[in-house]
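With one protein chain removed, the remaining protein chains of the complex are shown where they sit.
As written, the chains take the letters A and B, and residue 1 is the first residue of each chain.
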Amino acid sequence: MTEPVLDIRGLTKSFGALVVSDGIDLSLNPGEIHAVIGPNGAGKTTLIAQICGALAPDAGTIRLKGQDVTALPTRARARMGLARTFQISALAMEDTVLQNALLGALGAAGNPWRLFRPVLSDRALRARAEAALDRVGLLEKAAMRTADLSHGERRQLEVAVALTLEPAAFVMDEPMAGLGAEGGQKMTALLDTLRHEAPILLVEHDMDAVFALADRISVLVYGKVIASGPPDAIRADAAVRDAYLGEEA
Amino acid sequence: MVNAALVAALVGVPLWAHVAGEPFTITLATRAVIFALAAVGLNLALGLGGLVSLGHAVFFGIGGYAMGILAFHAQNYLPMFPETLAIEGTKSMPVIWLVAVIASALAALVIGLLSLRTAGVYFIMITLAFGQMFYYFTISWSAYGGEDGLSIWVRNGFPGLNTLDPIQFYGLCFTLLCGALWLSHRIARSPFGLMLNAARQVPHRVETVGLDGQRAKLVVFVISGAITGLAGALFADLNRFVSPTMFSWHMSGEIMIFVILGGVARLFGPVAGAVLFVAMEHVLGDLSDYWHIYLGALLLGIVLFARGGVVGLLAGRAKSHD
Partner (left out) sequence: MSAILIVEQVLNGLQFGVMLFLMAAGLTLIFGVMGLINLAHGSLYMVGAFVAATVAGLTGSFLLALAAAMAAAAMAGAVIEMTVIRRLYHTDHLDQVLATFALILIFSEGTRAIFGSFPLYLDAPALLSGPVTLPLGIEYPRYRLALIAAGLLVALGLWLLIAKTRIGIQIRAGKNDREMIAALGVDIRTLYTFVFALGAALAGLAGALVGAIQSVQVGMGEPVLILAFVVIVIGGIGSIKGAFVGALIVGLTDTLGGIFLPEFFKLFMEPASATQIGASLSSMAIYLLMAAVLIWRPTGLYGVRA
């Protein structure tokens, strides 16, 4: 039995009276895609924010590769191999697509304090950034201003930046949103291969993608995990149908 | 295009003035070039780092007082810290510059460490307040002239040059400006510049890839302060005079105006802005005692209607960081 890459125990967080994480237990094992689904406002993004260190939980622990990272800042968790993609794109809009990917590569290389040598002349950095862009299908648009990308392309760039990090685990917040049918299929195919490089904690509303990809699914409602298990079990779960899947039908 | 014209003017006009025997024009050009240098410093923090510092007069003033104090001790043959260290003053520009750069960098480090604990409006107010602190401190510091400031009798020297000759001093200042421009150009394109650029736009992204955006801002603030400090030392040498007004918040505001008039985050923006400011000051100042009204109106117009500044207007909506 291999130990989980990410292990979350009793995670609790409230905003005033609103409990957004209610004793959440969750793990991410090597090689798997673990999907977290749930209705709008269920607390999925706030869960990710706590996992990645953007938000401090009120209680509970977060372990990354066996080490307790609950008190570590975002930066340190990233260096330990945690890669996050944002639901609302967090990209430098004034910069080019390549520059955004280079930022990730720079983070992975960990030597950003060079003040004089042009970043574009660093071949290793460029190669890493371009390879990531290529994998999400954005290489031809490398020179474009990020602000000029379509919504779907920005989602792809988000994933590309995470790819440059070559992380130990991915934490992705709705990477399919706004991709359209064809883009969604490509992204699904990409994530499918990605799980062998690093496991993915996947928050996603696109149920086709979730059921096609996930090895395990956890259902979050009002900050609580109400069900967790393989896709078939979740599909059959009455509580889930009630609380969540019922809404969609 | 605009940049080339600007450089041509900065080289051509003083040379013409030299040949035509118009030293006053050279002095005006020197003033513009020094202001430009101060603004190039601020533009690094403001344009690249997004740090709206309303206290850059601190560094300008520290540079000025570095020159003033060192030259004051040298001209009066009074050693500094007579009981302990007994350091002689100096009249040598390179030494003065070095002291100015180090002192203003240190001040920027301390101010930056404190004010970068906050962001947004707090940052603006705090940098402004620290500027005021230095202003009142120099006023109360009677050993170096207090409110009246310090006069230096003869311009400081540079090995191999006659700095009393306006065109030679201009050449020195212009060279330093070119150096600072080259430096900002390199920084903007470096890995550090990339990180800073992103930290300005999406700070949480930078953290998420494992980089320290706050520290990047601190570093650029220090570099920025050091460059503005160097400009302060030159300005003091141009006037052979330093006073607390170098620390005044109007000075901070003006340095920022140079950047904005020209165009934020454009390499040559601060240069264009400083040249325009000095030209307006000279031409409008002759026409009216109240020329700041026109400056205010122009500034208001640029903020409300022409975000790219003058360079932006002339160069069209071309990409910045030219």
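Please note the rule applied: a contact is a pair of C-beta atoms (placed from the backbone, for glycine too) under 8 Å apart; a residue touches a chain by one contact, two chains touch by 3 or more.
What you see is a predicted model; the values in this text were computed from it and never measured.
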Note: the excluded chain touches shown chains B
Quick one: say which of B:M80, B:L106 or B:A129 touches the chain that got left out.
-> B:A129
Tell me, which residues in subunit B touch the chain that this view leaves out?
-> 46, 52, 54, 114-115, 117-118, 120-122, 124-126, 128-130, 132-133, 136-137, 139-143, 249, 253, 256-257, 260, 264, 289-293, 295-297, 299-300, 302-304
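Methods note: only the chains that are shown with their structure count from here on.
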In the complex, go through subunit B and note every residue touching subunit A.
-> 186-187, 189-195, 197-198, 201-202, 204-212, 216, 219
How about subunit A: which of its residues touch subunit B in the complex?
-> 52, 54, 73-76, 78-79, 83-84, 86, 90-95, 99-100, 102-104, 106-108, 110-120, 122, 125, 161, 164-165
